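Heads up, one of the protein chains got dropped from this complex, but the rest are sitting where they should.
First chain written, first letter: the chains are A, B and C, and each begins at residue 1.
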Amino acid sequence: MKNTFGSSVAVTIFGESHGEAVGVVIDGLAPGLTVNDEFIRSQLDKRRPAGAISTSRREADKYSIVSGVYNGLTTGTPICILIPNENKHSGDYDELRRTPRPSHADWTAECKYHGYQDYRGGGHFSGRITAALVAAGSIAIDALRTKNILIGTHIARLANIQDRTFCDYNEDIVQLNNMNFAVLDETAAAKMHTAAEKAAADGDSVGGVLETAVLGVPSGVGEPWFDTMESALSHILFSVPAVKGVEFGGGFDMCSRRGSEVNDSFCIDGDKIATKTNFSGGINGGITNGMPIIFRCAVKPTPSIYKEQDSVDILTKECKKLTINGRHDPAIIHRARVVIDSVTALAICDMLSLRFGTDWIKE
Amino acid sequence: MKNTFGSSVAVTIFGESHGEAVGVVIDGLAPGLTVNDEFIRSQLDKRRPAGAISTSRREADKYSIVSGVYNGLTTGTPICILIPNENKHSGDYDELRRTPRPSHADWTAECKYHGYQDYRGGGHFSGRITAALVAAGSIAIDALRTKNILIGTHIARLANIQDRTFCDYNEDIVQLNNMNFAVLDETAAAKMHTAAEKAAADGDSVGGVLETAVLGVPSGVGEPWFDTMESALSHILFSVPAVKGVEFGGGFDMCSRRGSEVNDSFCIDGDKIATKTNFSGGINGGITNGMPIIFRCAVKPTPSIYKEQDSVDILTKECKKLTINGRHDPAIIHRARVVIDSVTALAICDMLSLRFGTDWIKE
Amino acid sequence: MKNTFGSSVAVTIFGESHGEAVGVVIDGLAPGLTVNDEFIRSQLDKRRPAGAISTSRREADKYSIVSGVYNGLTTGTPICILIPNENKHSGDYDELRRTPRPSHADWTAECKYHGYQDYRGGGHFSGRITAALVAAGSIAIDALRTKNILIGTHIARLANIQDRTFCDYNEDIVQLNNMNFAVLDETAAAKMHTAAEKAAADGDSVGGVLETAVLGVPSGVGEPWFDTMESALSHILFSVPAVKGVEFGGGFDMCSRRGSEVNDSFCIDGDKIATKTNFSGGINGGITNGMPIIFRCAVKPTPSIYKEQDSVDILTKECKKLTINGRHDPAIIHRARVVIDSVTALAICDMLSLRFGTDWIKE
Partner (left out) sequence: MKNTFGSSVAVTIFGESHGEAVGVVIDGLAPGLTVNDEFIRSQLDKRRPAGAISTSRREADKYSIVSGVYNGLTTGTPICILIPNENKHSGDYDELRRTPRPSHADWTAECKYHGYQDYRGGGHFSGRITAALVAAGSIAIDALRTKNILIGTHIARLANIQDRTFCDYNEDIVQLNNMNFAVLDETAAAKMHTAAEKAAADGDSVGGVLETAVLGVPSGVGEPWFDTMESALSHILFSVPAVKGVEFGGGFDMCSRRGSEVNDSFCIDGDKIATKTNFSGGINGGITNGMPIIFRCAVKPTPSIYKEQDSVDILTKECKKLTINGRHDPAIIHRARVVIDSVTALAICDMLSLRFGTDWIKE
């Protein structure tokens, strides 16, 4: 299905960095959901570059809702959201056409589209497309909230600076969702900024790890094979640019431990069956168990750096030095955070809708 | 699509551990592919338990091809493969019905299927179902080989014992595919066995990490958003039981490094554009770049351990001690290896078929 | 998705006429549904050839349920049903390999599968595969019945003999479901038999029209574009061999009339909004309106006739006379009836499951 994700709630994405607009169609959301413009606006603002460690390309990200919303409520029919491109410097990219940037999609786009791709500013591969995902995701996040399903993501690591992990999920998520630079331990924030600025000063970039918690997803959602909850989430998470790893619960670390250390013993919590630990990340056998869904995404260092790099001329097939101009972020992880929240919300909406029907949110 | 994966080459899985049989339908493989019974047999043998660190449930895994193969060649129509269940000890599982095993799918199956699931031996969640995946995957692996696409997986870590990483991909893969316990550094094998046996002696279990290389996939395969190559692979990898993490190329480790350290500089290799390093794991912007596809799967410690654990009675909602009887593996990672190869081959066949058409393999 | 239909309730079909078995996997039926062996048996019997106007190939159609049913109830996991092939006369088909039968799939199979298809008895194209659909459909029909959703199909026309149309839907459907040769006007049955026998005596065959009513489908099911209820039904109906036309409600005839004659005026029926007429066939704008869903399928005359026909040798590309031996039906419409009921039930289950969730039938 290419640029579409989901079957009961489906998202289709389109647009190029320097074209008319980027946009998204979300199909399958229940009718009657409130579309909160202020919230969409605030989510887009979290994605927008700001401060010293972001690109100097700054756009208002004005969006318009073209369809699917009437009197401020979803109609149940497809919602199309457009975000026009405003601040385009196409001149910056001309050299890149023949000289692909290392670890970017320039070369693979050439392989797939044979030179017909709109290469300006990364075209359809640009992180800018994620603005459309954030707009769509905002509606999904808001909708989930009406069923007490909450999503929060923090920068668990930037470069080699660690944040603390979740402690009180509800409080932590509320805190995170009010922050532009989302960390649980605010003393980590300053160190992270310093690390990113230092990299920027060197013409370099940093990556990190995002950790996400999803609260309130009922048990029994997901399929035993192929369409496991982990499969659905990782499918959409790996389409967020720069994500190169996804792990649930105890993840890679738990693999050097023993079963007795990482098995989640059951207990009774009020009248509910729960587990004492959550190394399973809320999912067993592909199906939610009612505990928080926990996962981490590895976000690679931004590949656009100012340092000189080795590239090639794709026509003459000769080696060539490359120095990237244009405007680039030394770190994108703090901006990627809200993208992760957004795609998570979209995938969870799809899975819940498949399980409980298209009107599940109203019942 | 639940228990089905893929759109151009689609795999559907069925069966329960203690039912008549487990099985699989593969639809969309090109007509005229050789079905090599000896190879299927040898792949199934690699998955079968053997030695001290595997369950004592031993079955011949006799399979029968019900459809889609005529005169030893694929017909192009759906191939159904059945693997009858022979060695069933249903009595072992009766207690588990009301007392779910920690970190197993017992409880989530109850949540999803409301008690109607066939709970014997894990039912549809049993690792036994992977035998069907291996049979199907064998045909796919063999088919890919005719186009010089090679897949190899090794136990990169078991408990805390590390194997060396890939060095000469071609040689390494040939070596791995001839081994039952797939490691690149054979001295690691003995240590891994010791670690697993020690855990077994303690009534405990171990996990680890599998690393996979796929050679020969042409560049330009995958989609920029949602159906990225990483998305397709992780989708099917996360449906392999016990996989709790997937990372490509430099993965999580690369996230604490700088862009200049992990960007893959371009170079010219003969008449081809290649990269000097492969932190991207062969994929940029969701699309293959022609370099080896590299990923690692976190395999959690087998949850079935003999140590006493805390569970609950799901009816009375009281705490209850649980001691698991039956036959269980202290380690499954060495058996999971061939499952990872199999699902990888199935996903790659699907992606290639979508890109190049249903007869791509013949051209 | 090729040999798979449906997304929430998905059906995958496999098998060849002269292979080991034909079969089907149904995935997504709710757990806890009764699997009524007697009913499956009786449905398969309705599809089996019988009497003078059917092929002399007669098989018991013994089926076995390989997975997904435990203690006589669905588990919620994929149900695989196998129907072994018993009475095979492969010798009959050898000549057909190079000399395709007119209006059969022999030639198109060659085009698609390049000679690798199992050509014996039509292979994967054989009407015999529909036995698997009937077995799967029986479970769906039974399940729908628990929600008072009833399906009935009659032979509205055979050759040029007309049956009367539906009068009292409930009574008519009960009557039809007890008949092997399903007509509403029993005097038509004799005439139809005569017409078919006459054709048989001439070495020829007849076709006809099947008309189906589905009662009890709630309003609000279906999508406005692409996945309309008509689209979903026609998609699966056109995969039943010999179906060359599908029309809903007033269908083709209504197109020469005026809007005022065929618009369905609204009325109040008890406390429900209904329509006085049903030219819409229960569907407006792709969505069910709560009235009976009515459609008709054109079933072409069986292409296997004994009369000499013009064919070609596909290798030498010379004209060639063809006389078909083997065992063939002069009419299949009376047997196709139960196939139509079956695929209708499967499509309706899928649409209801998408709308109301995977457990809709239990609520």
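Here is the rule we go by: a residue touches a chain if its C-beta (ideal position, glycine included) is under 8 Å from a C-beta of that chain, and two chains touch if they have at least 3 such contacts.
Please read all numbers here as calculations on a predicted model, not as lab measurements.
Among the residues C:Gly152, C:Gly250, C:Pro292 or C:Gly357, only C:Gly250 touches the chain that is left out of the figure. Check C:Pro49, C:Gly68 or C:Pro100 against the missing chain and you find that the one touching it is C:Pro100.
Shown as candidates are C:Asn71, C:Asn178 or C:Ser265; the residue that touches the absent chain is C:Ser265.
Within the complete assembly, C:Lys112 is the residue of C:Arg41, C:Arg97 or C:Lys112 that touches the hidden chain. Those residues of subunit B that touch the chain absent from the view are 7-8, 77, 224, 354-358, 360. Listed for subunit A, the residues touching the missing chain in the whole complex are 1-4, 7, 10, 12-16, 19-23, 25, 27-28, 31-32, 64-68, 70, 73-80, 82, 112-114, 116-118, 123-124, 359, 362. Mapped onto subunit C, the interface with the missing chain covers residues 1-5, 7, 11, 13, 100, 102-105, 107-109, 111-112, 124-125, 129, 157, 159-160, 199, 202-209, 219-228, 230-232, 234-236, 238-239, 241, 243-252, 254-268, 271, 273, 275-276, 279-281, 283-290, 296, 298-305, 307, 309-312, 314, 317-319.
What we mean here is this: only the chains that are shown with their structure count from here on.
Distance from the subunit B centre to the subunit C centre is 38 Å, each centre being the mean of its Cα atoms. Centre to centre, using the average C-alpha position, subunit A and subunit C are separated by 45 Å.
Those residues of subunit C in touch with two or more other chains are numbered 7, 77, 359.
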